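A protein chain is absent from this complex, but the other protein chains hold their places.
Presenting chain A:
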Amino acid sequence: MESVLTLRDVNKTYHGAQPLHVLKGINLDICRGEFVSIMGSSGSGKSTLLNILGILDNYDSGEYRLGGQLIWNLSERRAAEYRNRMIGFIFQSFNLISFKTAVENVELPLFYQGVSRRKRHQMAMEYLDRLGLAQWAGHYPNELSGGQKQRVAIARALITQPQIILADEPTGALDSRTSVEVMQLLKQLNEEQGITIVVVTHESGVANETNKIVHIKDGLIGSIEENNDHHASPFGMGGVMK
């Protein structure tokens, strides 16, 4: 299968008072259409890895290719452009802009692409509709429930048709029932539309919903586990996990 995301011996050191070698040579391939979770405890380097994957941070050595494009030493402008076109972000705390309505939030990535007002409004409505939020389009984020907010964020991530969706603890701020819904939604997007999704989490219940679990520990990939039997997890059965 075609690899959409390739990491080759990626290293990252934070130069503080004491240099901290966070990523110690990460090798990872994620193929188109995969639903992968990156799991690790805090301090394992998973957040750093996510930042590098999301072109929010630089790495020191190695090679990172996204959709065949080498991501190295980009100017801020180029980085912004790549983030805009190739990556869809889903955050733990939704990160919607509070003074914009749901539909305006979804439109925003297209605004930065220079899509015309009418076109992007139409597209945003289409995506909201697909996520069952059409009647909430005119509402502000503080008028929406957590699950609805996360679905708006998912619509915003999807609207640019990115190479990959990066989800950082997407259920971290949700109750267990909504968590299940959101994970189901991601799974559905992956299965029905073949969207590549990478979920970063420390919860095994969340990781269990994905098809492949990458364990990261102390800056190295520990094991990669194929996970096709989701029902083995307690998370799947009524969401008792958490």
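To be clear about the criterion, contacts are C-beta pairs under 8 Å (C-beta built on N, C-alpha and C of every residue); 3 or more make two chains touch, one makes a residue touch a chain; residues count from 1.
As a working rule, contacts and distances are computed from a predicted model.
**Q** Given that one chain of this complex has been left out, which of "ABC transporter permease", "Transcriptional regulator", "Cysteine desulfurase" or "Basic membrane protein A" is its protein name according to UniProt?
**A** Spelling it out: the chain absent from the display is recorded in UniProt as "ABC transporter permease".
**Q** Give the residue, chosen from A:G40, A:G67 or A:P109, that touches the chain omitted from the document.
**A** Hidden-chain contact among the options goes to A:P109.
**Q** One chain isn't shown here. Among A:S3, A:N51 or A:S176, which residue touches it?
**A** Going through A:S3, A:N51 or A:S176 one by one, A:N51 is the residue touching the chain not shown.
**Q** Out of A:N27, A:S41 or A:S93, which residue would touch the omitted chain in the full complex?
**A** Considering the complete complex, A:S93 is the one touching the chain left out.
**Q** For chain A, which positions touch the chain that isn't shown here?
**A** Its contact residues with the unshown chain are 51, 54, 56-57, 76-77, 80-81, 83-85, 89, 91, 93, 95-100, 108-109, 111-113, 117, 156, 160.
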